[in-house]
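What follows is one structure encoded as structure tokens, with my remarks underneath.
With one protein chain removed, the remaining protein chains of the complex are shown where they sit.
By written order: A and B. Residues from 1 in each chain.
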Amino acid sequence: MEWEVVIGLEIHVQLSTKTKIFSGASTAFGAEPNTQACAVDLALPGTLPVFNENALRMAVLFGLAVNAEIGKRSVFERKNYFYPDLPKGYQTTQLAEPIVGPGYIDIETDEGVQRRVGLHHAHLEEDAGKSLHEDFHGMSGIDLNRAGTPLVEIVSDPDMRSSKEAAAYARKVHAIVTTLGICDGNMAEGSMRCDCNVSIRPKGQEALGTRTELKNINSFRFIERAIDTEVARQIDLIEDGGTVVQETRLYDPDKNETRSMRSKEEANDYRYFPCPDLLPVVIDDDYIEAVRATLPELPDARRARFTSEYSLSEYDAGVLSAYRAQADYYEQVVKQCGDAKLAANWVMGELAKFLNQNDTDIKDSPVTADQLGGLLVRIKDNTISGNIAKKVFELMWSKGGSADEIIEAEGLKQVTDTGAIEKIVDDVIANADKQVEQYKAAEPDKRGKMLGFFMGQVMKATGGKANPGAVTGILKQKLDALCD
Amino acid sequence: MFDKTLAELAQGLERGDFSSTELTQAYLQRINALDSQYNSFITVTEEQALAQAKAADEARATGNTGALCGLPIAHKDLFCTQGVRTSSASKMLDNFISPYDATIVSRLKNAGTVTLGKLNMDEFAMGSSNESSFYGPVRNPWGTDRVPGGSSGGSAAAVAARLTPAATGSDTGGSIRQPAALCGITGLKPTYGRVSRYGMIAFASSLDQAGPMARTAEDCAMVLNAMAGFDPMDSTSAERDSEDYTAGLNQPLAGLKIGLPKEYFSAALDAGVAEQVRNAVAEFEKLGASVKEVSLPNTELCIPAYYILAPAEASSNLSRFDGVRYGYRCENPVDLEDLYKRSRGEGFGTEVKRRIMVGAYALSAGYYDAYYNKAQQIRRMIQQDFVAVLNDVDVIMGPTTPQTAFKLGEKSSDPVSMYMEDIFTLSLNLAGLPGISIPCGQTNGLPVGLQIIGNYFAESKLLNVAHQFQQATDWHKQTPAGLEV
């Protein structure tokens, strides 16, 4: 039987506010346990929530970016359950009246499959703390620093039909929220977490199959793998005559399998009701328009502009526009060096390689966009070759400083003086009888390929600093002269 | 000295008849000597009180004092007080030393008041007799075999027994007004949002409101001046300018329009109480007020609506007491569920557990519409009844309670009969309106309370009406038999 996969995503996005959604405690990542959990976050008796204006603004900004209706009246509700990382015994969230109503996001997979994914709604809520399971004499430790961090939960319609579409959708959400500047996008730190609802049905069937929910996936790669694994499991199950049980499952990336989360199996009765400590959030058109006025250029628009303005390929434009900090960086490099293609190659090549290897976000790159631009200027004006530039870049990365400073200090300036190059070429030719003979013996139209050896020798002798264009010309001229 | 009102004590301090330290020492001695009869204090903060008194005396010496500077007061034990146990009269919080002050506590501190201690109450403010306290019942100074009312029973009894000239209370369904009535004192529940709830241990968030309890309306006005005002820490706090509640006390009442809801004078009302209330209304007529009968047709629905909404909110508000971050934790929990269930099962008393379960049930899947939503709809109907009547009259008057102080144990086995105690008071919490209870007579030697209800933020009007009555009568000056003053 041919199966159709149906996927819906719930993405939790941590908003990059300075403070918690309902308290004035800092949301900075990585602090000592419980040092950023104030009386309100700990749910001390008598404490009360007050709503963070920036969390509201960011949620509205997101809604506007995904073509959604904005809830002019939204209501916080309490979702009641007991868990040690949930200090109040309820999560403050939105249910019946969320801040962001229906909207949509257009996606495209690497294979070029395009789809419009419906956004069911997005709501504001508070994050929970963390349970740490190191051994405290058989106990767990609770850190509530994260408790109360504002989240927008973005709930899609079940519109995706493959794991690749799901990953493309998640990437797109990531691109949008980072472009909007409402989330730092750091998935390793949990700034964006994904729950995938997965079901299968016979192709052509209208009714949805029973879905399972894959919890808390924190990388795009794992979204694809987790869904593929779960789909395979469901197909095997059904084809073996079994039935899919609606449940929450956990993806184990090490074993590449999903397994049932038994502890969450208990039928939950969350007893939602409007939070009496908070009042309805009411905003008007003026507010919405004021937020709309701050919308930055969104990834789709920027990608289109990159192809038209910079003549980039669809692929390059897509990669460079997917992450706002990267797109901003790229454009600054272009501005500095005036060569969009060269800038694209460097940002996606050497820079990306170093960022990856050092697990560094582009915002924290030790080589600034202006510095990289300065380096590319020196390639363009023939001060250095592309290969030398890589060496300069490495030094800029490790030691800091501008390209010019490093070129100067390390004496890497390209030799363009033809007299000096001629002298070196003469030396190389004089010491390479065998290769010169071979060159002479070769058919004239094959000789070009044989220049490589001589070129290598010249570069070796100059420490790579000779201008490759000039060397090629001189070599050709001198060798060809020997052939006459 | 102990029979003086807060206003009279303020004059005494001002004149130099006594210092705050002398006054504070005298009250501390009196609490020490007499409170074993009433059990109105859970914690006496002697050291802190004397330090505050000393500071007040020093402030007075420099001439830098407000109206409340140096005057003793005591707080219901659900207001968080930094460095002092704040128990909400529950085993759950018997070991809880609050790391912070409630907004009203710091406001009263800043006004220079001296905190004598923390007052007994029904556990988590759930009760109308003060019998559900972990620290034992409070006894009514008008008869120690009788309840003082609740949940602010310790506050009412302490004021009535002259153990403190004023106290703070909180009122979710009548918890200021009902004990004030039963103990023969004055107690004001302000408009919802007028006094900050920050630092007041929540019972039912959309109903809870703190207020002053004292012998007279004038004293309540003085205390309310310090308590009331906008608080950015409380999202439900009303953004309104502060006002001086003492300023309008002496307005004459000529032309005042009083509404008497016919539903408040039903068969359930004790005849003696009814008679005293009618006498009091006649007194207002003498002062120039006019009286007409009005109708609040949904009065009877207040009780069912309230007993859904309050437990529903409470069931959620009390989830934070889980033995993890503060408060009672059971011995040797075997797992997480055991930790929760035993900490909460052992830490909460019976009435609290009952209400948590009612609330959890009312909110649970499948029952929300029939219970919670329905109750919220009835809540609006009740509010609209009041709005309509208050378009027509200035104030509504009636009995605060259907009867006078009952005997300890009389209703404790039957929660529903206890709930009927609140029939006249809890509609104001549902509607968010202000109300004051003042002593207006006695029947069988026990005080009767008159409830005066006003429009939103009409606290000044209520205090004015009450004060004028107290200028013309002396019910508020009555002392329980045998009480030395």
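What we mean here is this: a contact is a pair of C-beta atoms (placed from the backbone, for glycine too) under 8 Å apart; a residue touches a chain by one contact, two chains touch by 3 or more.
As a working rule, contacts and distances are computed from a predicted model.
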Looking at UniProt, which of "Nitrate ABC transporter permease protein", "Quinol:cytochrome c oxidoreductase membrane protein", "Peptidase M48 domain-containing protein" or "Aspartyl/glutamyl-tRNA(Asn/Gln) amidotransferase subunit C" names the chain that isn't shown? "Aspartyl/glutamyl-tRNA(Asn/Gln) amidotransferase subunit C"
Write out, one label after another, the shown chains that touch the chain missing from the document. A, B
Write down which of B:A238, B:V393 or B:L426 is the residue touching the left-out chain. B:A238
Which of B:A180, B:V195 or B:A360 touches the missing chain? It is B:A360
The one residue from A:V244, A:L278 or A:V458 touching the chain left out of view is A:L278
Option touching the unshown chain, where B:R60, B:K189 or B:R329 are the choices: B:R329
Omitted-chain footprint on subunit A covers residues 17-19, 23-26, 32-39, 42, 44, 50-56, 82, 84-85, 131-133, 136, 138-144, 250, 261, 263, 269, 271, 274, 276, 278-282
Residues in subunit B touching the chain absent from view: 95-97, 99, 191-193, 206, 232, 235-236, 238-239, 298, 300-301, 303-305, 307-308, 315, 319, 322-327, 329, 333-342, 344-346, 348, 350, 353-354, 356-358, 360-362, 364, 370-371, 373-381, 383, 414-416, 419, 430-433, 456
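Note that in this section only the chains that are shown with their structure count from here on.
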Can you tell me which positions in subunit A touch subunit B when the two form their complex? 39, 42-51, 78, 80, 82, 84, 87-90, 142, 269, 271-273, 276-279
Which bits of subunit B are touching subunit A when the two form their complex? 78-80, 86, 88, 93, 96, 98-100, 102, 197-202, 204-206, 232-236, 312-313, 315-316, 318-322, 324-326, 336, 340, 360, 363-365, 368, 372
